[in-house]
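This report refers to the structure that appears directly beneath it.
Omission of a single protein chain aside, the complex is shown with its protein chains in their original locations.
Presenting chain A:
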Amino acid sequence: MKRFAQLMELLALTPSRNRKIAALTEYFRTTPDPDRGLALAVLTGALTFRNVKPALLKETVLAEVDPHLFALSYDYVGDLGETIALIWPHHGGTEELPRLSDLIELFNTTSKHELPALIASLLTRAQVNERWALVKLATGALRIGLSARLAKTALAEMSGKDLQQIEEIWHGITPPYTELFAWLEDKGEAPLIAHTARFHPLMLSNAIDEEKDLASLDPRDFAAEWKWDGIRVQLVMGQGGISLFSRTGDEIGEAFPDIVEEVFGEAVLDGELLVGHAFDPLPFNDLQQRLNRKVALPKHLKEYPAFIRVYDILFDGDEDVRPLMWRERRERLEAWLARNPQTRLDLSEVIPFADWQELAAIRRRGADENGHEGVMLKLKASPYVPGRPKGLWFKWKRDPNVVDAVLMYAQRGHGKRSSFYSDYTFGVWAGNEIVPIGKAYFGFTDEELKQLDRWIRANTIGSFGPVREVRKELVFEVAFDSAQLSGRHKSGVALRFPRINRIRWDKPAGEAGTLEDVRALVPAT
């Protein structure tokens, strides 16, 4: 555990990507199985404990620490795990903590009602930095600025194997990854994974630079599709069953039984998950009701049935068609859907256009009339390349809407921004009062964040827990992708993807926008 704690601390504090990779590589090289594989699982978020939850840790701590002092401390530190590690009042560490694999075994085998006592004794035995790593391990919320991809990059570097190959194998293997390490160290074959059971890393697009890119690209080389406002998914169907993955490779099938139970055939498809009746997509707000739930509610299944608007095919049957060009894959996709007509899958249409001007006009009309987020451009001659390759796929987003809104409330951020008021609720005029229309926590520079933080501290008129109410005097120019009607907000509207475009230190609040301005931007349905 000591070495793992040191690794965690180094990863959390070293800004240099290369040094993080070097530290990981060194750790994997010198740590025996199964500890290194378990560490890899912890770092990539592949390991969770059934009974060890943040709430349990908190309960353990609150048996020893005054709840009010804990709350004040948490508000200050901003990270639950770190608060617990720092506030734990008993320090008696002479006996070393168990090694990582034993610790994980303990977490998995200790009964729910004995866990608090186990955790208390471990916290007391731990040295300060171990205590921090221990809590991070137990809660699973690492927040050490390490992506799973970086961990895999370290595996590639330590072994000289191809990162792409590691990523492909990744979704078919489980901790402690003994066969993976054996293969990386040339002591065994690459783990064999059936393609039908695994996630295939997605091909992603780059934002288009209208001035630079459009001038140099030939419109005849590209196909255009609408950019659908749902969530990107990968549907894997084969002998092994049906899996639905999010863009990051998380299994989300259980939340969408309506899709998983009705689709059939053998293929790996790429598309956008949407909700709506008869393939008519409802606003993202409605889809949101179904996200972040482990299981679907019957009411939601009825009101917001899900479907996938498919735009690419990676495997046709068990044939890997990713090396084919987009136009060939498109033919395969259309043929596959014709052979396997579905109730929950439909085809994303290809938009015909002659030149960029025409497409620009289509894009604008689609945004205004149907609330489309923009269009996607795909090079017709491009294979399906995982990652974000340059020059193959582009997204051309609609121009954002903007509204001048007044800052109403501010809340302290978490993690890296824990000492700053960085989450802002803003509103617009409805008659003589200001009603909240949304919340944003990005779009400003670090320097602006400092200025905002100072302004908020100096202009607070009330506080409720972590929230400060401020004088209604500061105007933000808020950009957002679209506005939708919403019964959940007092103002009756909800903004999609709001961000702070500019801080209008100069503008008096009286000149901020009105609710009518925002309502006018809701697309007619």
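Note that a residue touches a chain if its C-beta (ideal position, glycine included) is under 8 Å from a C-beta of that chain, and two chains touch if they have at least 3 such contacts; residues count from 1.
Simple rule for what comes next: contacts and distances are computed from a predicted model.
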Checklist outcome for this item: Name check vs UniProt for the chain missing from the figure, options "NADH dehydrogenase subunit L", "Beta-lactamase", "Biopolymer transporter ExbD" or "Membrane protein", returns "Beta-lactamase"
Checklist outcome for this item: Out of A:V42, A:L57 or A:V77, only one touches the absent chain, namely A:V77
Item to check | Touch residues of chain A, complete complex, unshown partner | outcome: 9, 12-15, 65-66, 68-70, 72-73, 76-79, 82-83, 86-87, 89, 91, 128, 132, 143, 145, 415-420, 453, 457
